[in-house]
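Take this structure, written in structure tokens, and hold onto it; I'll ask about it next.
Every protein chain of the complex appears in place save one, which is left out.
After this line comes chain A, so read on.
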Amino acid sequence: MTKQHENHRDMNFSHTVLKQSGGSTLLGYIGIDTIIEQMRKKTMKTGFDFNIMVVGPSGLGKSTLVNTLFKSQVSRKSAGWSRDEKIPKTVEIKSVSHVIEEGGVKMKLTVVDTPGFGDQINNDNCWEPISKYINEQFEKFLKEEVNITRKKRIPDTRVHCCLYFIPPTGHSLRQLDVEFMKRLSHSVNIIPVIAKSDTMTVEERQEFKQRVRKELEMNGIEFYPQKEFDDDIEDKSDNDKIREMMPFAVVGSDKEYQVNGKRVLGRKTAWGIIEVENPNHCEFAQLRDFLIRSHLQDLKEVTHNIHYETYRAKRLNDNGGLHPITSNDTQESNL
């Protein structure tokens, strides 16, 4: 009897261990799904990094938008620089880091600003410092990865997302915009944004968006979310919907006003109050949801799996094997 029972037990045991590739129904609860909870706990403990870069000529409200996105004073402007700082003669790269916390989750947010971009009389090659910075971050990560004794968690300073601010001329993209996006859409996720969109009426905004989209298509500029990286049908349809709305026409503000008894972020003009989070007024809410609430992790993944891998492959091919660029005191491996 017991033998039979044992056999029976054994058989049961073997059934549950067996994994059929078609996805079999399990005969008992194992607890595989608790892995999500474990991951969540781990993530909450370690926190994660997010690096966002803002590019555009001065005066388009970049810093204000970043502050509005993360609902705190995180931009360079608020870290002690004055409002009427002189325009620098060349493009500079300034980054400011903050740790913000929400719901127990810690995020180390780095905002990289590019003052001086597009502000000079002669803007030739003003994208070069930016391209160099992005590649430098990739290089840093690559070096860490290639080390023999690696750190447990490599600090990630790679730029995950680049918000490109398009001035609301109402006509079309400028030459500078096209040049920049063409050159950088292969090394970083570019999200074009129409700045200060409270300049345009709703019809003007629609027309402008269509024209911008057409020009982006004509020039072969793949902005994030790129069509070629859609994993499945569901992804594709979600991303298609988002791509239809891009570029987002946004308005930023860090001042609050009272509207209909609620306190909202907005801008007060003599003819009305522009509510930043009202989807009828501007598309800030959609941008925020897209950027933070749904695609934040995807941005990091695309940066890591695609842009970084492209850079890495190129570097390894170029050198015929990886040689250390500078010899450090840490041990380097010779692949």
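Assume a contact is a pair of C-beta atoms (placed from the backbone, for glycine too) under 8 Å apart; a residue touches a chain by one contact, two chains touch by 3 or more; residues count from 1.
We adopt the following convention: contacts and distances are computed from a predicted model.
A chain of the complex is left out here; the name its UniProt entry carries, from "Glutathione reductase", "Small ribosomal subunit protein mS31", "Protein AUXIN SIGNALING F-BOX 2" or "Septin", is "Septin". Only one residue from A:D49, A:D156 or A:E275 touches the chain missing from this view: A:E275.
Check A:S72, A:S97, A:T199 or A:Q286 against the missing chain and you find that the one touching it is A:T199. Within the full complex, the residue among A:T43, A:S58 or A:Q286 touching the omitted chain is A:S58. In the complete complex, the hidden chain is touched by one of A:P167, A:P192 or A:P247, namely A:P167. By the touch criterion stated above, the residues of chain A touching the omitted chain are 57-61, 83-84, 87, 119-124, 167-171, 174-176, 179, 196, 198-199, 201-202, 267-275, 278, 280-281.
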